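Here it is: the structure, laid out below.
In this view, the complex is presented without one of its protein chains, the others remaining in place.
Naming follows writing order (A and B), and every chain is counted from residue 1.
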Amino acid sequence: MMHAFESIQLAQLAFPTEMSTSVLAPYLFVSAAMFCIGLVGFLTRKNMIIMFLCTELMFQAAGLALIAFGRHHLGADGQTFVIFVLCIAAAEAAMALALVVLLFRHRESLSASAWKELNG
Amino acid sequence: MMTASLLNNLLAPLAMLAPGSSGSDEPASAHLAHMTEHVGTGPKWILLIVFLPLLGFVFNAIYAASGNKSKLPAWTTIALLAVAFLATLSMFLSYDGTPYTVHAFDWFNLHYGEKSFVANFSFYIDKLTILWMLFVTGLATLIALYASEYMSHDIGTGYCRFFSAFGLFVFSMSCLVMGDNMLMLYLGWEGVGLCSYLLIGYFYKKPSAVAAAKKAFIVNRIGDLGLALGIYLTFVHFGTVEYAALFSNETLHHYIDAAVAGDFSAIPSEAQWIAMLLMVGAFGKSAQFPLYVWLPDAMEGPTPVSALIHAATMVTAGVYLIARFYPLFLVSENALPIVAWIGTITALLAATIGMAQFDIKRIMAYSTVSQLGYMFAGLGLLSTTGAAFHVLTHAFFKALLFLACGAVMHGFAGQLDLRKLSGVSWMKGWGIVGITMLIGCMNLAGLPYITSGFYSKDMILAEAFVTPGYRLMGWVLVFTAIMTAYYTFRVFFRVFLGDQHAEPGEDFHGDDTNDFHPHAPGWAINTVLITLAACSMLAIALAWIDKSAYHGWVGSMVADSTASFHSPYAVSLAAAHGEGNPAAVAGPVGYGAPGKVLGMDPHGGMIVVSGLGAIFGVLVAAFFHGPKGWQGLFLGGRTQADKCRMDAIAKRAGPIPRWAENKWFVDEFYAMVFVTPLRVVSHIFHWIDKLLLDGLVNLFGFLPRVLAWIIRPSQSGVLQGYAVSMAGGLAVLLLVVIVIVLRAGGAA
Partner (left out) sequence: MNLDSLMLIILIFFPVVAALWIAFSKNADNAYRTALIASLVLLLPALKLLDRFDFAKGDVPQFGYSISWIDSLGLNFSIGMDSISLLLILLSVLLGPIVVAASKSAITKDRRMYYAWLMVLQGAMVGVFAAQDLLLFYICFEFTLLPMFVLIRKFGSTNRVAASIKFFLYTFTGSMLTLAAMVYVVWFVAQPDQFGAWTLDIPTLTKYAWHMSISEQTWVLLGLLAGFAVKVPLFPFHTWLPLAHTEAPTAGSVILAAVLLKLGTYGIYRFAIPLAPEAFFAYAPHIAILSIIGIIYAGLICWVQTDIKKLVAYSSVSHLGFAVLGLAALNVTGFSGSILYMLSHGLSTGGLFLMIGFMYERYHTRDMNTVGGLASKMPIWATFMVFFAMASVGLPGLNGFPSEVLCLISAFQSDAAWTAAGEPGAWGSSLGPWFAVFAGTGMVIAAMYLLYMVGKICFGPLKEPEGHHDHETLPTDLNFREIMTLAPLALGCIYFGLQPTVLFDTVSDQVNATVRIVEQANGLESAEPRIMHDTPAVDDIYSNDNGHEGASHD
């Protein structure tokens, strides 16, 4: 814990000035693009594994934006959040894939449209 | 019409009592003030009178729980009641003229600020209390003795129940009469109502008995509501419900003085309303029009109950109530005239119904209602003495009559129809019943000079004739007296005289119908009948004791209580005798010359009229119902039990006798006008509750459901659908934020 904190401080010492907006923009652009790709993929594909990958893509897009902003503002918050997100994403991946496997066993299909019991 | 005459007469009895001629300068309320000035504390043994009957209740409840199958309950009750009677007697003998209270325990004791609401479980003893307690405990003892034999069929089943309710009744009646505050009176009032309910419904398997019991309680409750409101109003107005404090209240004294002076405008209407409300209670309990309908039905109960509760004691509670709160009635402009007229109407109405009945117990019931009407007339005519005297004599002779009828009912397996019985007096073992019945009938009919009933009724009739503006009432009451004599002797001539004939009733106790033998009453019943007959006759003497001073012994009792007020008659008597009347301490009561009846002093004239009327009634009864020969005074012509000369007349009279027999359809009228509409309203309320109110609640519960139903399709169950709406939502949110930011930027 202590160690991580110190290394962040060191990192800040290495980049003592704020990142300029022009440098920030490409990062954000890439992040937005990743998010859109993930979103479109999520909305259009029915294969549950692909959809799950798309959500991961959106996660990482958010993470990238967070790190970029963190660097921009010289704060540690962004990086901290990203570490949380990564942890959760990993746990989620384990859970979600297990669920997908279970669902597949029930219907012999990976299509999300095979499951609509929750309609009103 | 009636209201008009009432209004005309409103002031009549009191206005003529205005101070003037006699010239004394004592205010009218002085007697009351004097009476209640020093209320002492009495000895604790007085409590025995109240609590011994309660002990009887407790013992009998224990017997009932332990399944007693002997006459022990009866003997316990008789013994305890006898001791209570003796205690009452010694209370009477040791009374020294000063009212006193005896405290049992605290009951209501609520203090707030400077004020308090106090009503303790304590007892107020003055001569009115003593008078009532003497005959209540005395008659209760006698009737318990009678019941020990009468109820013996029910040993092991309802015997204990009967006597426990009996004990509870006497306890409640004692509380009613002896209580030292209005709430105690109310406790007794409802208590006797409960016992009446339980005892009327004694044969609880019989639906008619259950219905009668219910009717009695509910009709009484209507009266009780009036009484309760009267009590509350008394408390709110005078700040107390305790007799000692109430009657020594100076405001009340001022009111009385104002009332006697005829100045009712000086009395706030609140104070005048008290009497109007209390009156309703009295009408309920004493079965006065329009609340009399429960009493005839109450005859479903065992006969000792009818005798004790529904003839001698409980139904006189209304008379006691008015007598006790006489000062409150005096200060009300309308109360006493209404009481008088209601009493008169009741007397007449009940007598007309009584003439047409065939059930001898019901005839007696209607005669009770009718006689109670006399008592109320007496109260309304300012003769508390007359009312109280009539209560006393009536208690004896009506109990006697009921018990004699009960003996017949007991002996003839529940037969009460006078068309199915004849010549009972001549049957073996029935002589005593016949003779005592004759004595009772003579008293009820009021045969002149030789009966106590004559003297007491006479006192009330006289009052009507000497009170200006009330002569009409006097004539109505005399007419009623003739009818009374007729229907009383109708029973006697038909059931007790003539050829012997008897059909048994339905309550057959095991014997074969063909082999029916009436079983003659045993020693207990005979003893009680003889005692009561003797009492009825001996009560004549009471009219002569203290005659000049107090207008009889009862007068002396009443004069020493809150019921004491100077009746015009007493004044006229005193004036006629030229004596100072000690009862006149009630005030300087002036009295104008009374009118004349038949050219005589109204009192003397009235004696002639009512005496002749009674004899006339008896002769009419003899003519129409009497058997052939001397038993029918050589007037009658009846040879069979179920045929008489009246039948022919009744046929010609069209539907009227049938209407009278059906009690002028008053019950049906009440059912149609009050009960049925109320039931309909109740059903409507029930439906409103179910449909409207609960419907609204359900509607509110239903609304969210409708909303959900509307938006339900949005839940498609397709994962991408949710994702699209989520993304769309996000996009909209973003747009909104961007617009806001841009605007803010623009504004800046």
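Definition applied: a contact is a pair of C-beta atoms (placed from the backbone, for glycine too) under 8 Å apart; a residue touches a chain by one contact, two chains touch by 3 or more.
Keep in mind that what you see is a predicted model, and the values were worked out from it rather than measured.
Participant: Kindly name the visible chains that come into contact with the excluded chain.
Facilitator: Its contacts among the visible chains are B.
Participant: Using the definition of touch stated at the top, determine which of B:Asp126, B:Glu190, B:Asp257 or B:Asp560 touches the missing chain.
Facilitator: The single option touching the absent chain is B:Glu190.
Participant: Which of these, B:Lys69, B:Lys115 or B:Arg743, touches the one chain of the complex that we don't see?
Facilitator: Spelled out, the listed residue whose C-beta touches the missing chain is B:Lys115.
Participant: Check each of B:Leu229, B:Ala245, B:Ile435 or B:Ile530 against the chain that is not shown and name the one that touches it.
Facilitator: B:Leu229
Participant: By the contact criterion defined above, which parts of chain B meet the unshown chain? Give residue numbers in ascending order.
Facilitator: 105-115, 117, 121, 183, 186-187, 189-191, 194, 197-198, 201, 204-205, 207, 210-211, 213-214, 217-218, 221-222, 224-225, 228-229, 232-233, 235-236, 678-679, 681-683, 685-686, 689, 693-694, 697, 701
Definition applied: only the chains that are shown with their structure count from here on.
Participant: With chain centres taken as the means of their Cα atoms, state the distance from chain A to chain B in Å.
Facilitator: 94
Participant: Residues of chain A touching chain B in their complex?
Facilitator: Residues 39, 42-44, 46, 51, 112-113, 115-120.
Participant: Residue numbers of chain B touching chain A in their complex, please.
Facilitator: Its residues touching chain A are 712-720, 723-724, 727.
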